[in-house]
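Every protein chain of the complex appears in place save one, which is left out.
Labels run A and B following the written order; every chain starts at residue 1.
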Amino acid sequence: MTIYKTIEDLGITIPAMAAPSAAFVPFVFAGNLLHLSGHIAKRDGKPWVAQLGRDMTTSEGKLAARSVAIDLLGTLEAATQDLGRIKRIVKLLVLVNSASDFTEPHVVANGASELLIQLFGDRGPHARSAFGAAQLPFGTCVEIEMIAEV
Amino acid sequence: MTIYKTIEDLGITIPAMAAPSAAFVPFVFAGNLLHLSGHIAKRDGKPWVAQLGRDMTTSEGKLAARSVAIDLLGTLEAATQDLGRIKRIVKLLVLVNSASDFTEPHVVANGASELLIQLFGDRGPHARSAFGAAQLPFGTCVEIEMIAEV
Partner (left out) sequence: MTIYKTIEDLGITIPAMAAPSAAFVPFVFAGNLLHLSGHIAKRDGKPWVAQLGRDMTTSEGKLAARSVAIDLLGTLEAATQDLGRIKRIVKLLVLVNSASDFTEPHVVANGASELLIQLFGDRGPHARSAFGAAQLPFGTCVEIEMIAEV
């Protein structure tokens, strides 16, 4: 079963790659390493403004992280034209907009990691760091950057 | 027009590479990927102490980020001996010392990104993440690390 079949079975539509809101590009290839910019959580096309430990639960944060993973998928598709070319999801850096007492950024991050493993199978398990940021662009709740190998 | 001409036209002097203030080195090559350490904003040779959203405006933060990009340029020059060897600016991680309600780290980061694109032309557009850190070394306002391809 190809990844496109899995994506369809999950009812996911690969989104178009979003244009960056600032002076950078969504991805850069360096040899066979594909570096994806930090992608921020959005809802209805706008930044998903919230802070974990203040006005968003861990469960909601997981959903936000999952939605960022879907946007990263859109960028992976735009970069490779064929997700079958992805050899490995190498690394995620998961930034969680956190009140000073929110200690579950790793649980929030699982929302992205679990989807990627579900989609990419044995090419999906990745190295990862997750942490609580003091703030994120536009006040969004989650930002994720990725390194993938093609 | 070479990058050195552009640097001259902008009135920029490439600084000497700064010695790290701790137990690490300013750059490491891994194959053709050049990893630069986090460089902190300085003014008059000392850490530029400020926090966005508290005692520094976004415009000032952009200038600080631009000054860090110039210091990164000094390290790129020391690492390569010839900026023409830089094939691509691959990735920036931009850390902004932020009060908990400052939501424009991406705008601050543009101060560095815009200069790099101006200097490196089509080798300049890069992947990027920007976020608000709770604090930075010495209380500096901005810290930036870079990956470049040679």
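We adopt the following convention: a contact is a pair of C-beta atoms (placed from the backbone, for glycine too) under 8 Å apart; a residue touches a chain by one contact, two chains touch by 3 or more.
Values in this document were obtained by computation on a predicted structure and should not be read as measured data.
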item: Sole residue of B:95, B:116 or B:130 that reaches the chain not shown, by the stated touch rule; value: B:95
item: From B:84, B:121 or B:137, residue that would touch the chain that is not displayed; value: B:137
item: Given B:7, B:36 or B:109, the one touching the chain that is not displayed; value: B:36
item: Positions on chain B contacted by the hidden chain, ascending; value: 21-28, 30-31, 33, 35-38, 93, 95, 99-100, 133-139, 143, 145
item: Missing-partner contacts on chain A, residue numbers; value: 31-33, 53, 88, 90-92, 98-107, 109-110, 113-114, 117, 125-134, 147, 149
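The working rule: only the chains that are shown with their structure count from here on.
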item: Chain A and chain B, separation of their C-alpha mean positions in angstrom; value: 25
